[in-house]
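Here's the structure, in structure tokens; my notes come after.
Removed from the display is one protein chain of the complex; every other protein chain stays in position.
Entry: chain A
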Amino acid sequence: MMAKPNGKIQFKNLQSHGVLADPDFPKRTWKLLKTAMRQIHQQNASNLSFEELYRNGYNMVLQKHGDLLYNNLKKMVDKHLEAVAKTVSESIDEKFLLELNSSWINHKTSMLMIRDILMYMDRNYVKQNNLSSVFDLGLYLFRDNVAHCSTIKDRLLNTLLSMVQKEREGEVIDRILIKNIVQMLIDLGVNSKSVYIEDFEKPLLLKTSSHYQAQSQTLIQTCSCPDYMKKVEVCLKEELERVSHYLDSSSEPKLKEVCEKQLISNHMRTLIDMENSGLISMLKDDKIEDLKRMYNLFSRVADGLNLMRDVISGYVKEIGKGIVMDEEKTKETGTYFQSLLDLKDKYDNLLQNALYNDKQFIHSIQQAFEYFINLNSKSPEYISLFIDEKLKKGLKGVSEEEVDIILDKILMLFRLIQEKDVFEKYYKQHLAKRLLLGRSISDDAERNMIAKLKTECGYQFTSKLEGMFTDMRLSQDTMSGFKTYIQNLKKALPIDLNVHVLTTGFWPTQNTANCNLPREILLCCEAFKSYYLSNHNGRLLLWQTNMGTAEIKANFPSKSHELQVSSYQMVILLLFNDQSKLTFKEIADQTGIPTTDLKRNLLALTNPKNKILERELAAATATATATATAATTTTTTTTTTAGGPSSSSTATPTPSKSIDESDVFIFNTKFKSKLFRVKVMAVVQKETPVEEKETRDKVDEDRKHQIEASIVRIMKARKTLEHSNLVSEVIKQLQSRFVPNPVIVKKRIESLIEREYLERSKQDRKIYNYMA
């Protein structure tokens, strides 16, 4: 009893009692079963005794009449289904599916009942002979006799397809019926979906494909790109609903693929290139929604996003190039940079709102920016100038957070610059000017910027910049010390001297041909020098007269004014205390200011706006007699320390409306200004080509050292290294500052070999050894 009767226990030699070995037994029994099954087929089973039928089936199998039972059953069902098929195929159009469905449901019920009463046959005879179980047999028979019946199969398919088509065209169809029929096809496959796939899914996919091919053709010719995409979205949504309503879920990916191919893949290029509504014009007009839609659709198909990305990045490059190469814009550094920032803003916005911050898109747009920013070799300078402008005035009245945001944006562009060392050079220059001339509006903003650069490029990058700040602070202390010192000496100085002591190396010092300072100032300078050196023994102070400023009081006949001028201008003006008329040469001789600077400053002084000096061309005779009682210097700012001389310019570029060396200058007695304090414009902030070249040379020189340092660092760690590996390591190490040219790297290696830092390996000339 506890044993499971799973075929292991056989009753071959036992005969159920009560059943005699009756030769008519099988025939009689079958007749009985057959009648019963007929009734089952007619849905009339309530008079049948399960026990009786089961017992008969049981005994049939037990007495080795299983084959008879099985085959007779098959024949009977076969015959029954033939009749069913006939009824179904004779049904009229609308009733066809309904009829098929109901006969399917009936058949299923009948087969379940027959299966139950013949359960014993399923368990034993069928299993032993590897036949289909009773229920599966019923499915096969239904498939062959009904579903695949010549009068039904094609009709079924066409009916189904036309219903789907109707639905695509907006009609309402009986989804439940279709779902049932589809489920029937799935069931008929027994253990696979082969019947469903062959009989319905494949033709459906073909039909779908041709349907959407035709539809997309018409749509794309009549619709704009956004409209087309909207329609595609609707179609795709509908198809998915279709699957969930009455198709097998395994069809979803296939159907989706077909639709996407026809609706998207085949038209991607056309959509992108569509005039006035394609990708480019969407970008132009900031059509965020449409771009998002495009992203969503294109992300469905292979290569869709790649294509989109390429086009976007190409477009960004083109636009960026337009800005970078635009002569007009590059003249105005402010607008140049602002337009870059705007562009960046625009695409950041786009990435965030339309492209889901797709990493690959971010990357390719970044690359596009990098590409065009570095196209213009002046970009590092412009960034620095832009920051300069912002820090000088642009950030006035702006809250700290906003300053932070602006600086962050600038940094984003800065990140893309390859020649970061060039930027550093300019930044230093601009920072120096800001600090020395007190132009910076916010010390916090300056420090903020430095801190950002530090996080971006590391300590090394900003150490000198930070040094500049330290110098400024120390100078303040020194000055207050100096003042006390002077007071203690009980000796009043003729002028109020303010000195910034700058550490060489931190500041972009230029070689200065020192000009001849007026006696009063010289006196003060000497006083400071002796004070400073008494505190800091062994240092060398050099005066950087070209970087100072002065406030002088000028008494014009009509009115007296306070003039804010540079140190050079002060020196020039003071000459006119003694003489009212001087030639260029006289000025040059007496002041000792380098010709270029002198010209520049004279130009500023003769500027029509603030005409402090009048210029006469060489030939003209001076008629005006000037009584100049001018210039008592009040404040001077000057600068210093031991600085290595660097190359000086020999060429003399002539600034606009050039000053001729034979010009004569006269103090303008008729000078008039509404303001008491007159600020003399500093001339030419922008670099002259020569200076530019100078900066460039300096950068190149610096790079040499950096490359060498990097080579030595690497070789010291590695001891031996192959040439190409060394070069690539060097490039990797220096990437954060600039991208070194391999040729230059090679030259540096050679130079190091000459100086015996390295040697070529004796075995392989391509390998270098480090020499300790």
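One rule holds in what follows: a residue touches a chain if its C-beta (ideal position, glycine included) is under 8 Å from a C-beta of that chain, and two chains touch if they have at least 3 such contacts; residues count from 1.
Rule of thumb we're sticking to: contacts and distances are computed from a predicted model.
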Choosing from "Tetratricopeptide repeat protein 15", "Ribosomal protein L19", "Elongin-C" or "Histone acetyltransferase ESA1", the absent chain's UniProt record names it "Elongin-C"
Given A:L112, A:M325 or A:L489, the correct residue touching the omitted chain is A:L112
Absent-chain interface as seen on chain A, which is shown | 1-2, 4-5, 9, 11, 14, 16-18, 45-52, 54-55, 58, 109, 112-113, 116, 119-120, 123
